[in-house]
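Only one protein chain is missing; all other protein chains are in place.
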Amino acid sequence: MIYIAILTVAMLIAGLAAYFFRDLIAAVVACAAVSLIASVLFYLLQAPDVAMAEAAIGAGLTTAIFVIAIRKTGRYEK
Amino acid sequence: MYIFGQVLIGIGTAFLFLGGLGIFRLPDVYNRLQAGTKCTTLGAFSTILGVGFIHPNWMLKAIVIAVFILLTNPISAHALARASYKSGVKLWDKSVVDRCKEFEECQEIPKEEEG
Partner (left out) sequence: MTALWLLFLSLGAAGVALCLARAAAGPTTPDRVVGVDGTVTISIALMVLLSSFFDRQIYMDVALVYAVLGFIGVLAVARYMERGV
């Protein structure tokens, strides 16, 4: 139970970091960290199929699509 | 078989902890990348094979996961090291060898002789 609380706090910190970073690549990496911790939380709460979907979408698709979008626009937030 | 699996899991988790400590403590991107790649690859490989030895019915899936880690982890580490060198991250002050810079200097000299 204490592990779930610690992971929830870590996910909150990673989400705040994704909000406050000026470098958008670092924000994308923070989003990947949020997805990873969410998947581990789903795993610990005994829902392995939801964790599998979260892993496939969050680790692979979301990061690649965000990086492609950043390549089209610009790296640093004004 | 059970004892052997537990010994493998013990070695693997010790290497996982050492890999995390290396990522946290070392001074440079390249040093961190080396510690993170080698230690975590060996640790994950040993841990997964240990679980496969404890439950012999799961051995096939464990081998598949271990082979995928063994294939994909060095690829990502190599791409990341080259990207951080190309994007201009400095080496540590006490690093002594920079083969990539030496290679580029060797590549530049014959062009000047031709011209």
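For reference, chains read A and B in written order, and residue numbers begin at 1 within each chain.
Please note the rule applied: a contact is a pair of C-beta atoms (placed from the backbone, for glycine too) under 8 Å apart; a residue touches a chain by one contact, two chains touch by 3 or more.
Remember, it's a predicted structure, so these values are computed and weren't measured experimentally.
> Just checking the interface: what residues of subunit B touch the absent partner chain?
The missing chain touches subunit B at positions 6, 9-10, 12-14, 16-17, 19-21, 23-24, 29, 32-33, 36, 40-41, 43-44, 47-48, 51, 54-55, 57-58, 61-62, 64-65, 68-69, 72-73, 75-77, 79-80, 82-84, 86-87, 89.
> Since one chain isn't shown, list which residues of subunit A touch it in the complete complex.
These residues touch the chain not displayed: 3, 10, 13-14, 17, 23, 25-26, 28-30, 32-33, 36, 39-40, 43-44, 46, 48, 51-52, 55-56, 59-60, 62-64, 67-68, 70-71, 75.
We adopt the following convention: only the chains that are shown with their structure count from here on.
> Let me have the rounded angstrom distance from the C-alpha centre of subunit A over to the C-alpha centre of subunit B, please.
23
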